[in-house]
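Input: a single structure, listed below in structure tokens.
Just one protein chain is left out here, and the rest sit where they should.
Moving on to chain A:
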Amino acid sequence: MFKDTFDKLCWASLAIVLIALLVLLGMNAGSEGKAASGLDKAVEREMAYHARVELIAKLYGPVDGLRKEGKNQEALLKLDELVRKYPGEAHGHILQGEILREMGALDEAVASYVAGVKLNGDYLDDKSPLSRRGDIQRLVDEGLKRIGARAAANPGNRTIAASLQKVNYLRSRLAGGCE
């Protein structure tokens, strides 16, 4: 591979280009180069995420207010409206789940949490500011105990079986894994 003039020209070109590349990268190695490129996607994404969390707090603020006043029925009606308005947003489902659980409607609470977690897995992450991992773990423990007992007592009941399946879905998501 170093026989004739053409080979030598190719080697020389390769060496020159590699040196030029190293010089180019070396001269722009600082943070200035990164900022100028506008490509620091991680920072952009983190800013967008925090903006979203703030927007969620603002959007669902009235619901929190109603809950603090003990007006759970009104909070649920407001959430219905918000869920219809923002169908891709998980937070409404999670809040519905929290209220329904407080009201003792376990099966419905599980269904709401499942709908929320399917839309956004961040509610299961310890690291997320939206995390509800502890609540979901407690819901699963209670669901396995109560819904599991009902399912065992009524083996042919499809509604209870579907609720138990939802509890198992949350259990599987809490267990983690790659998906």
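Couple of notes before you dig in:
Just so it is clear, a contact is a pair of C-beta atoms (placed from the backbone, for glycine too) under 8 Å apart; a residue touches a chain by one contact, two chains touch by 3 or more; residues count from 1.
Methods note: contacts and distances are computed from a predicted model.
Look at the chain that isn't drawn here: its UniProt entry, checked against "Branched-chain amino acid transport system permease protein", "YedE-related selenium metabolism membrane protein", "ABC transporter substrate-binding protein" or "Acyl carrier protein", names it "YedE-related selenium metabolism membrane protein". Of the listed positions A:71, A:150 or A:171, the one in contact with the omitted chain in the full complex is A:171.
Take chain A: the residues that touch the chain left off the picture are 34, 37, 39-42, 45-46, 49, 118, 121-122, 125, 127-128, 165, 168-169, 171-179.
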